[in-house]
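As you look at this complex, bear in mind that one protein chain is not there, while each of the others sits in place.
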């Protein structure tokens, strides 16, 4: 046990920071820091620069571009990417479908998909949730019926982030009706331009278009797009959800928000809450302290996970702590930021007389209000806080065994 | 609708305050304000003075000493009693058993008990809880078997406050085994010096002896000590629990604590948190605001209750708000008070070299620490916060009807 | 103290409720089109002296704004409340004429309280009015003026040597630049820049040494009204949420049967009831002296703000993904509550006001 960073770790952090500073364009980082929606190409550009340095998929098998770094180094990398305002490697690619294909895909699938996934040459979106399933994935209804050399897929997916940008989608589908609902589920990938796929945008309460419904009407999926074995989709999904550890706590992202709050609240021309108001400062101090704790909790949980079995047993239940606390930190930061706005929090930046909200004076304003509304999603999507607490109570504390 | 106090109400408040100031001895009020345990006689003395002015049982039927005052006036009275540091009329007498006897007792019982209860000539304690029942009163086990001209009672009661001071106890007992557990329960009273009753003190985490276990071994209870009808004890208990409204929020009691905190934290020689520390002041301000809100919520709930049916339907479920919020306020006040102590919070006042903790310098200290520990009980006893939330969700919001 | 509605209050409540429920169903494009109905009910004058058509007090204002919040109404009701008080007390023919036109629905007016660097402190405007031979020249900026656009009169505080001047700026005046925007809940809001706008001599109303106190009173009435609006919105939002919880199934049962969610809803209820009580307190405080009134009104807004944040956020949480879409009403209530939280001051701001005054006085 040695609880400080080693010189090698500090050096790695400096190296990452300097690479990012030199290679990622300032306009991209500024847009991220101000929490503006990014054009698709900027995401692609950034990920390709990261990939060139081996920063996009360090947690993958070495054979496919992974780096075999310690949990602490991987966490440092993620924190730096986030806190520098570099767009994160697309999680659907590098944290979700990539590791599943690497672990369970055929050799052919690995060769075809993995390099493209790492380099964001293919943009994947996720088709898990369905309108009536919510957190109850096991009751999904989308069906894939065997037909000739492939499947005919019918159903509806929802909450599909960035479906409008995606080249491919990975889906959970029902390939047979078994007694246990978890069985009979398979995982497959399909190009978004397949006939029969339509995307309907959903406008979120932050006024932005991130999420979509995806309708699948008689979509033909060739058999080689089935991932792994038929009927094992539930296991793969569990494996996949266990892969997200280093980014789950969103530490760098929150650190960036807190730094921005401190800067805004320290301006002499500040409009709302100011750093010299003790109550506001106290709330900010609390957030900074808790984030410091979370950054260590995050490394501890990753470290435990690396030390133990990383098989297909599903996520380490303690990652629920990262998920919940990470969401809370982002949400609290978004509240503090809102409070720095003063009366102008009542205005959206966009002028009704026209003009580009991204360039005109005051554009930051609507981004802050948007971020406040949008941040509520962190405690809902990807397993709500309530689900996470259930997991902690049952899987970690062992409660509810006797009734 | 008129949301300010009327001149008549303000006058009533002044009248009560002046009576209490003139008639209740300063030493009693000071001990209450410093939250010292009181000698039994001081409680009796104070209640008799209140009773003389009609302040002990204003909510009773006029025939038995009640005053037919508005809900607002009754709430004002309770607030004044509490905030002036006057010991409250013993709730077991005036708020619990008294109203039940007035509503369901025989004429003989009314004549015998009610005047003595109002004047604290008889001190009652409550025998409801049992070791394995907790909040689940319906599963109580104490049995009362018919025998000659009375009952033979066997069982064990617990959490019995001030059993050590009491002359009488009112108990829920099982007089028959019915299909529905709520049936077959009866209510009866017995003198504490009945053969077969023994009291075992329970030391609380605040270091004080308030609560007890009461063992009932072959206690003979004459039939005339059965209250109302056999088998209706559950209804009476529900009725009784609905009587506590005006004092449920403990508004005056919390107001007294908050005033004490402000005074302590404003001393120039303050030892811990001080009023000029913004974070502490902010917490105090919040508590004062919420208490202000609670005092109005309390009047609103009492008012609704008075307007509607006050029959045996049980407590208005909205009293759960008063119970919970009242507990929270007392607990928060106790925390703030603790925080004013500084390092001396680590010391109990009592010297190991001997001396009377009530009189020696520093006695206030142990009372504050005690009160912090002791205040945890408010969210547990009398229906825990969890039970209160269940009630609100189900009875007020109507949740959980469909499963 | 008495919490029941009188016969007149019940009638007011019923008619306001009926009107706003009707508007909510009609979903017209422009809320201005509903405004005449409000005027027909006498709402812009509600709490003014009888001479102006008033027939109520702070309790009646609360009744109207509670319904306003409940139905997420959008017609511009807050501004006439604020300006009406100022115009009726400031005196002078010009003010009285304008007031009559506002009450009848012919004209609209907006009080401009905040400036780019004022935060929520309205009492030290940097906008200046330079006296000229025949009138005034106005220089300065005003931000976040609710329900304003180029077609409304502006009631504009400006810094004077002896206090706060109040200036009436006609619609479409020269030298007034405007940027209109949406509030995050979709209403209209505007920023104004006065670049030497010329005003006639009688554009100045009231007495600069007394205008501050007059504005303070109008704002405190406005805060109480907004508290009521928030309570109305929270009440309805909780109902919507409970309905959703009973309908939505997960793992085979309605989510309303999960104890943890039930307890959350119970906590929301408690917050709302406390907010309602504190709104009552703000209403009762309108009759106190200025210092007591402002301090207790600020305390009310702080508590109602906190409740709104909690209730709004938890309603979204309990709606799950549905709460995140604009396709469900919960989100619109959350947006409204957030805007109102920021109206007249956020929680920290109001708590600081309470502390400066030495704490709540009961």
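Order of writing sets the labels: A, B and C. Residues in every chain begin at 1.
Basically, a residue touches a chain if its C-beta (ideal position, glycine included) is under 8 Å from a C-beta of that chain, and two chains touch if they have at least 3 such contacts.
Source: prediction; values computed, not measured.
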item	value
Chains in view touching the one left out	A, B, C
Chain not shown: contacting residue from B:8, B:41, B:68 or B:136	B:136
Which residue of A:16, A:72, A:227 or A:330 touches the chain not shown here	A:72
Selected residue (touches chain absent from view) among A:57, A:324 or A:337	A:324
Residue numbers in subunit A that touch the chain omitted from display	1-6, 9, 72, 262, 281-282, 284-286, 288-290, 292-297, 299-300, 303-304, 307, 318, 321, 324-325, 386, 388-390, 392-394, 396-403
Residues belonging to subunit B that touch the chain removed from view	129, 132, 134-136, 158-159, 202-205, 207, 211, 269-274, 277, 279-280, 331, 335, 338-339, 341-353, 369, 372-373, 376-377, 379-381, 384-386, 389
For subunit C, residues in touch with the removed chain	258-260, 262-263
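One rule holds for everything that comes next: only the chains that are shown with their structure count from here on.
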item	value
Farthest chain (mean CA position) relative to subunit A	B
Chain centroid nearest the full-protein CA centroid	C
Distance between the centres, which are taken as Cα means, of subunit B and subunit A, whole angstrom	52
Residues within subunit A bordering two or more other chains	279
Touching two or more other chains - residues of subunit C	261, 351
